[in-house]
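Just one protein chain is left out here, and the rest sit where they should.
Moving on to chain A:
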Amino acid sequence: MSDVISKDEEHEMSADSAVEKKGTHLERMAPVKDSRPYSPCRAACPVNTDVQAYVGFIAQGRYNEAFEVIRSVNPIASVCSMICHHPCEQSCRRCNVDEPLAVRPLKRFVLESTTEYRRNKRKLVEKTKGKSIGIVGSGPSGLTAANDLADLGYQVSIYERHPVLGGMLASAIPPYRLPRKTLQEDIDDVISKGIEVRTGCEIGRDITISDIISKHDAVLLALGLSQSRSLNIPGVDGPGVLLAIPFLEDVAFGRKPALGGRVLVIGGGNVAMDVARSARRLGVNNVEMICLESAEEMPAWKWEVDEAVEEGISIHHRWGPKAVSREGDKVKGLEVVKVTQVFDTNGRFSPAFDNNQTKFIEADTIIITIGQMANVSFLKDSPVQVDERGRVVWDPKTHMSSARGVFCSGEVVTGPGSAIAAAASGHRSAMAIHLYLQGENIEGRLPSYEKEKIPQLPSEVVERITKEPRMKIKHLPPETRCSSFTAFEFNYDEEEALKEAGRCRGCGGGAVVDTKKCMACLTCQRVCPYGAPVVTSVSEIRPEYCQACGLCAPECPGEAISMVSYDVREFRDALPSVIGSVDPKRQDPVIVAFLCSHHVGVLGFSLPENIRKVAVHCTSRIDVNDLLKALECGADGVAVVRCSSATCKYKGIENRVKARVERTKQLVSMLGMEAGRVGILTADSNDVASYSSVCEEFANGIRQMGLRTR
């Protein structure tokens, strides 16, 4: 891999720091022994997005850096910001406290705040490898692989049967869930790297698979599951019975499918929800669904079901389709039979029915959404083997099909799943192709996203965490949103985003001990409000307890503790540039104010130019040496601006911070300086103006004291 050129040089300086390790995504994701467990959100993400890192950047108003964190692992970031099923939220440790962090909406906030930034970053990647790869399919998996392979310097060609790129994202996901301009941002990021695009090109119709294989050094089949399954029941064939994918494709491409006044959707998955809700938006008032499962058993996401019900869609649970009833050609309705069991005792799908209980649901149009399968007919007579059940034969350890140099990724081989899981598969297949083309072994070298995670919060810690309600997302009311395919969910505004980002507990971003410096002095164990450190021969800070307040780090006499995210050193080192050169003829005192970045407005509000604000994760991270450094850099005064104890995210930090300020006062007195140049101020976190007023009051005190001459 040593010949791989780092493509991150284009990053702006500020953004560089956002990405832990340099190099392309694949280089960063190459299997490495990572001893520190991931935060549960990160571990749950199919591509291990470093959620707490980017949420932390949001809390500090550093949106471009947040974008870099997201985009470094996720080429379909904008898509995910709208439609991701967000396993990060389901695993959020706040679930045990109140509600999970709104990770997906925060991602959307970042993506929509950084559009110009990302557009300006787009540029051609030099083709250094002299080899070309053909990718069939441009869904999440194909796009991700194209992204990675282009980054590595390969010539990439994408073959897409639809007139636009995006696979199912463009041709099946209804635009009210994923606006096409949102999808286009992700596509443009990838395509701008210099990728040959052949849309409207269907393999088997416009070009043969053999042509593609002979044209490229490697081929990736990222075909997805493009065909709907149908039902084998009487009356199913004929007009008035539609299949989900063709229906959704019609919707996606603005072709109005002919629907009757009463639409019945068969199925209980997420595609069924897309179909039913699209039917509502096509002007059908009477949309019903039947599914085998009860409300609890349904595979569709709960929020999708809730929103559908809000939109007036009714669901008949635990009924199975028996026969389509027709009068002549015309559909009259569906005869359904009661379901007695969906899963067997082993949890396997094994539906059973009570034929004595039936009912009839009237409908003019029936849409079948009971699952999808791959269309691999074009592989017939090709070297790529397909098994008796129509599945492409592949080796998951190498992503290679039965034909050498032909690889597979995404749902065509993994089965139905999420967009982001398909992207993860795309990353792996890109790495497989890269290794193959470099003549290296593939097995055991593909990125693994299975990571050890930090355990759930211990109950004694849960008790010490302040409950903060999740910021609600505004939606268009159901009656308005059903009139068009416009997205009905609103983005957070900045205030909401900052507030929500402040709810993150920073799991995994907390304190770590440099065991070479730790002398097992017990200080951290004594100061931690959450009982995280356990000192034996050295200190071990238990990540499941650590709340990343940072109180311990400044207390450590050996400087052995650092914070995984936003370490104190970061802002201490930045102080000279924050303060800049101090004008000896200045009229106003130069003040450095360390502010907690957790409260809304702290970043947004403006202070007079002479008051230089430094936003820190929590003022518990401020050390004596930070305060001294500010004075050393020429500040006339330095203040720690605390939030009132009632709104502080953490418990029991106030007196420690006060003690540090007192110590600094003692030290500056030893230099003959007025102790009053160091202050601790308390602002009301719910009143943005109070931050300015306490700072200005402090500045006035310093003005009366006089400006420092040396």
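Basically, a contact is a pair of C-beta atoms (placed from the backbone, for glycine too) under 8 Å apart; a residue touches a chain by one contact, two chains touch by 3 or more; residues count from 1.
Criterion: contacts and distances are computed from a predicted model.
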Practice task
Could you check which of "Anti-sigma B factor RsbW", "ABC-2 type transport system ATP-binding protein", "Methylenetetrahydrofolate reductase C-terminal domain protein MetV" or "ABC transporter permease" matches the UniProt name for the chain that's left out?
Solution key: "Methylenetetrahydrofolate reductase C-terminal domain protein MetV"
Exercise for the section: Write down which of A:352, A:519 or A:574 is the residue touching the left-out chain. Expected result: A:519
Practice task
Using the touch definition up top, pick the residue from A:624, A:641, A:657 or A:695 that touches the left-out chain.
Solution key: A:624
Fill in the blank from the handout: Cross-chain touch to the chain not pictured, restricted to A:233, A:337 or A:667, is A:667
Completion exercise
Touch rule applied to chain A and the missing chain gives residues 516-517, 519, 521-523, 526, 554, 556-560, 623-625, 628-629, 631-632, 667, 670-672, 710
